[in-house]
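Handing you a structure now.
The complex is shown incomplete by one protein chain, all other protein chains being positioned as in the whole.
Labels for the chains are A, B, C and D, by order of writing; each one numbers its residues from 1.
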Amino acid sequence: MSSESLILFFIVGVILVGGAVLFSTFIAPSSKNPVKFEPYECGIATSGNAWIQFNVGYYLFAIIYLIFDVETVFLFPWGVVMKEVGLQAFVEILIFFSVLGLGLLYAWKKGALKWV
Amino acid sequence: MSFIYDFSSATQAIDQWLKANLSPTGAFVAELALVGLTILLAYAVIGLYLVYAERKVCAFMQNRVGPNRVGKWGLLQTMADLIKLLMKELIPIRKSDKLLFNVAPYLVIIASFLGIAAIPFAKGLHAIDFNIGVFYIMAVSSIGVIGILLAGWSSNSKYSLIGAMRSGAQVVSYELSVGLALLSVVIFSGSMQLSTIVESQANGWWILKGHLPAMISFVIFLIASTAEINRGPFDLAEAESELTAGFHTEYSGIRFAFFFLAEYMNMFIVAAMAATVFLGGWMPFHLGNLEAFNRVMDFIPPVVWFFGKTIFIIYLIMWFKWTFPRLRIDQLLTLEWKYLLPLNLLNTVVIAFLVLMGWYFK
Amino acid sequence: MEKDQLTEFFRNRFPDAVIEQGNQYLTIKTDAAAMHPIAAVLKSDKELQFDYLFNLTGIDWSDRFSVVYHLESTVFGHEVVLKADILNREKPSVATVSDLWRTAEFHEREVYDLLGIEFVDHPDLRRLFLEDGAGFPLRKDFKDEINLIER
Amino acid sequence: MKEVELNEIIASKEDGKYIINIGPQHPSTHGVLRFVVSLKGETLEYLIPHCGYIHRGIEKMCENLTYPQIIHLTDRMDYLSAHMNNEAVSLCVENALGIEVPERVKVIRTILSELQRIASHQLWWAAFGMDIGGLTCFFYGLRDREKVLDIFEESFGSRLLHSFICPGGLMQDIHPDFQKRVKEFIAYFRKKLPEYDQLLTGNVIFEQRTKGLGILTKAEAIDYGVTGPSGRASGFSCDIRKKHPYSAYDRVEFREILANEGDTYSRYKVRIEEMWESMNIIEQLIDQIPEGSFTAPMKAIIKVPEGEYTQRVETARGELAVYLVSTGDKNPYRMRFRTPNFSNLFVMNHLSAGAKIADLIAISGSLDLVIPDIDR
Partner (left out) sequence: MNGIVQYFTDIFKAVRSLWKGMRVTGSYFVRPGEIVTQQYPENRKELQMFDRFKGEVIMIHDEENFHRCNACGICQMNCPNGSIEIISEMVPNEEGKPERTIDKHIYHLSMCTFCGLCVKSCPSNALAFGQGFEHAVFDRHKLTKVLNQPGSRIKKKPKAPKPAAGTEKPNSANS
């Protein structure tokens, strides 16, 4: 089958989840107890909102990830043709990797790879 | 010999039969329905029995018997659980983001569906054979994390949010190692098409043909993919001893079941990928020029080979989970950025060198 | 130091306090106002060094309260019991010793919670177990008709 | 103070902080304990322990009960060290009455205390492993604990809350098979304990998770009154069995396990070593149980002479001090239990400041808190 049929898998997934949820709403009981609808916080009424500015430790990781992920995108086509191109490709990737490696080393030494 | 288990002629025959007997649109629709049903069935069966397998495996490791009441050896236990979860109330959390809260399970399930579409179960038993198969799998596997993030964020629970944040950082990081580990085989085989990669292993699996570097790649792939599917010892997103249930704390009933199911399906996809790329997929085990031995191996159907390898890797992943304590979030990232990634880069260079010099079994 | 030496030492050092050779431990009895200086000496004196407070008890004697401090020196191994009597039953209060022994902070909170003895200068004197308005159950005149069955 | 109010206070004081309640309904607080935690990202800023959810007023109840009746209440304080708690009250009453219990009782009490210590540490190990994410530990720990509980059940008829040691001796004689069963168990557990090490102690993830985490210095341990294995891991030599030997501890050879680091890992190591040491103590005594009566002659109604009596006992979690004020009646005038967990709990804030959520769980696991012991 061709890749258009990905739509099919998408639809099958939607049908599976949607159908089950729909089915469940028909047969499952429903209660009116308002306490039940509270978000879980170990049995204590929640204080404050969960959606506040939250110190995410992976901001820097996300940036480094971006660099490396783009790199992976470039690497795959290289990997495919590596066999045919030979030495030239190898030298090029050496240069590419040394730049990347230096970047990683720089981030490492700067302490960017530290979860705060 | 191997042609006797070739499914491509069978699928083509069905295709031709449908086209001959129905109008072109009708044939197309019928084909879609057939494939959809098959996949749905396979998905459900695999998912449910992976849950069962996990329970049994962990039970045996922990000196227990595991489920053994529903059906013979408890085989129907997960079915019973599914029915129970179906009949459970779907609790709408007050002040949650209703739309995203409801959408999140769809995302994780669809991601796993899309993933399973590209896996070659046997020759010809392959829903879609992309020419960029490896790349495609990597791409769809990261859709799931969006579901997890949405689930955590939309439920307006602090535990969920922390779980989701952890999951985000974790998946983002380990994606790299998964990609680089797969790249090593792409370099060896010179193709991203999964069927081609499998074909290229007809005379030996890449993990064996590629010497030590391929093995290192395999190990890194195992570790990184275990982390990417949020399984122990990397299950920080759920971390039941810290965050009670992490990102799906607020989910109940069948919606929770889908997160649960998606986790197991992701495990299956990852294991299937490892089997396909490193262990030769549905290819039988061949040893050099030992004709007799190879012949015997050929008699085992490719589906059995494929599922055997996949189950072996799933067992490994379960074994990890039930042995190790959980990592902490900063250690998790240290492991990726300071150990796996540099090792992986180095390993890729070594592999490129091996390929350049032709120092591997062709 | 041995018990006799300690007795001698305390007699000289704290002339106002009553030193008793108890059946187990040496006991220093004092009133609430004079307690904290004595405690400070017990903690900091080079020859005493009672650095480990292993028990802090509040007792309701119906006519008065007393707070009992069991002290031990981890350096010398000797022990002493310090007792402070609080005669004011209406509004009992005594100086806190949580500045000397950190562990007292929570023992005092418990005593405050259950007996209602106020510890002056305590950094965080809140109820520990019970809710506000629950009364002070360890007092002898505490009455709880619903939950407490007299036998 | 009501829950919501406290949260509001914290919220108003510290704007924009993430305030999370960990407990009372949380898998890792080992009971109904509540930590109000302020978070910045994953990092803990401060922590307020909140207890009292299962406060039963044992000290108040004691004032209305006779001495034999008090025993069953002490079981329910630190339910994992039931024997030691019973022993503490019994010793206190016996001291007050001036009764010398038979040698047989002393030896049996010592063996029971050590068995109980092993059982308690097994459960701690199991729960600690689970806290830190290794679920399998839980089952191995409980599997081995079951063997101890079987011995208990055979002799005393109950597994957890024995009420077996009473003032004057024991409730009944030990089962004839007791010695055989204990020896079997020691042989069995000597084989299984190395497995604990293989599964957790040497594990690189475990070491990373625990080493250098939640450091408590010796001075701080003394200051906070942290006793038991947690205190000894900081180098605080606080073993009552050595300092003030009771029962038969003066005639057995054993090491007081001390460590100097004071981190979570050394608290772990001390407990593991204590299990080995407890087995040594039991092995020294198990063949030496003298024949004789299992109880000293006691009056039907015990009246403790007027005075104040203190008895300190080493439970599995630290020092339990019983302070008994008697007015010569058949009920105590005031009964005070200085329980180890009470002091151990309040060091949590000090230990976990600046750590991560996952560390909080590891630290509280390593302190081995039993909540009913805090909320007496």
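Things worth noting here:
The working rule: a residue touches a chain if its C-beta (ideal position, glycine included) is under 8 Å from a C-beta of that chain, and two chains touch if they have at least 3 such contacts.
This structure is a prediction, so every number in the text was calculated from the model and none was measured.
Considering the entire complex, the omitted chain makes contact with B, D. Of the options D:Lys40, D:His175 or D:His350, the residue whose C-beta touches the omitted chain is D:His175.
Within the full complex, the residue among B:Asn131, B:Asn203, B:Asn294 or B:Thr323 touching the omitted chain is B:Thr323.
Among the residues D:Ile20, D:Leu73, D:Val148 or D:Ile186, only D:Leu73 touches the chain that is left out of the figure.
Contact with the undisplayed chain is limited, among D:Met298, D:Val322, D:Met335 or D:Ile363, to D:Met298. The missing chain lies against subunit D, touching residues 65, 68-69, 71-73, 75-76, 136, 143, 146, 153-158, 161, 163, 168, 171-172, 175, 195, 198-200, 202-205, 207, 293-300. Not every partner is drawn; the one left out touches subunit B at residues 57, 60-65, 68, 319-320, 322-324, 339, 343.
The rule is short, and it goes like this: only the chains that are shown with their structure count from here on.
If you average the Cα atoms of subunit A and of subunit C, the two centres end up 59 Å apart.
Taking the mean of the C-alpha atoms as each chain's centre, subunit B and subunit C sit 64 Å apart. Across the assembly, subunit A contributes residues 41-42, 54, 56-57, 115 that each touch 2 or more other chains.
Multi-chain contact residues of subunit D, defined as those touching 2 or more other chains: 18, 20, 26, 42.
On the side of subunit D, the complex with subunit A involves touching residues 3-4, 7-8, 10-11, 16, 18-26, 34, 40-43. Considering their complex, residues 1-2, 51-52, 55, 57, 59-60, 64, 95, 220, 222-225, 227, 236-238, 243, 307-310, 312, 319, 321, 323, 325, 333-334, 336, 338, 342-343, 345-346, 375 of subunit D touch subunit C.
Here subunit B touches subunit A in the complex through residues 31-32, 35-36, 39-40, 43, 86-96, 102, 105-106, 109-110, 112-114, 116-117, 127-128, 130, 132, 134-135, 153, 155-161, 165, 168-169, 172-173, 175-176, 179-180, 183, 186-187, 190-192, 244, 249-250, 253-255, 257-258, 329-330, 333-334, 337-338, 341-342, 345, 348-349, 352-353, 355-356, going by the rule given at the top.
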